[in-house]
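Note that this complex is displayed minus one protein chain, with the remaining chains in position.
Let's turn to chain A:
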Amino acid sequence: MRISELQRERLAYQRSRSRRSTLVALLSTAVFAVVGYLTVTSAPGWPRVREAFFDVDTAWRALPAVLEGLWLNLRVLVVCGVLILVLALGVAAVRTLRGPVWFPLRVLATAYVDVFRGLPLIILLYLVGFGLPALRLSGVPNDYVVLGGAALVLGYTAYVAEVFRAGIESVHPSQVAAARSLGLDPRRTMRLVVLPQAVRRVLPALLNDFVSLQKDCGLISVLGAVDAVRAAQIEQAKSFNFTPYVVAGLLFVLLAVPSARFADAAARRAERRQGAR
């Protein structure tokens, strides 16, 4: 293919513009960083803050304990995450059931969502974690990680069920009508036509809840478990130095970054599929 003189000029111009914007972006980032750094470090309390929050020795000492705590967070996250997805989809499906036969189930599902979405997670943890085993029923587990995980699942399922329901209800009725007229029964309509579209639409919201769950998994520490934040707190109390919290915080941020990128990628993919770009 032959490129015309005019096109060549055009491309050269575009390249120079793009070089220029890269340069401007670099320069403004550098200026921004320097100003930010100087503002923070020139604050009168900075030496004390650096000592109390960014002490390398303390960070290094706290790291093994915090990592061990984070391992518990991760295990709880994976198990609870899977359970929540499955149960929430079930609750959402029940809430969208049509027909008078399903009335009691619908009421139950609605009541469940109302109660457990409204209940503060900490209170839920206390009720499940300390209240349930105090009944001394046989068969109720007495491990605080299990009980804490159960409380998380109860609370988050209510949230995620609503996200799924929003997705299901966002699928246009004509889709269902078309599926039915092709001879699909209601169950297959749901499985093959409605859910795939619904899930794709609410994926960003689901990942949002997932990141939120990443952090809330640590709340099981109120029941006695030592998660990353609790491990940091233990280290902090030994020395009255807050650096272990910063260490735990950074680890959580690192944990959330892959989810955020995945969410971005999923959103882009959905856009492409719908021909938005």
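We take it that contacts are C-beta pairs under 8 Å (C-beta built on N, C-alpha and C of every residue); 3 or more make two chains touch, one makes a residue touch a chain; residues count from 1.
One rule holds in what follows: contacts and distances are computed from a predicted model.
J.: Of the candidate names "Cytochrome bc1 complex cytochrome c subunit", "Insulinase family protein", "Dihydroxyacetone kinase subunit L" or "Amino acid ABC transporter substrate-binding protein (PAAT family)", which one corresponds to the UniProt protein name of the undepicted chain?
T.: "Amino acid ABC transporter substrate-binding protein (PAAT family)"
J.: Write down which of A:A62, A:A109, A:L124 or A:L223 is the residue touching the left-out chain.
T.: Of the candidates A:A62, A:A109, A:L124 or A:L223, A:L223 is in touch with the missing chain.
J.: May I ask which residue of A:I3, A:V82 or A:A237 touches the chain that does not appear here?
T.: A:A237
J.: In the whole complex, not just what's shown, which of A:Y144, A:F164, A:F210 or A:F252 touches the removed chain?
T.: Touches the omitted chain: A:Y144.
J.: Which chain A residues touch the hidden chain?
T.: Counting over the whole complex, chain A touches the hidden chain at residues 45, 48-49, 51-53, 126, 129-131, 133-134, 136, 142, 144, 221-226, 230, 233-234, 236-242.
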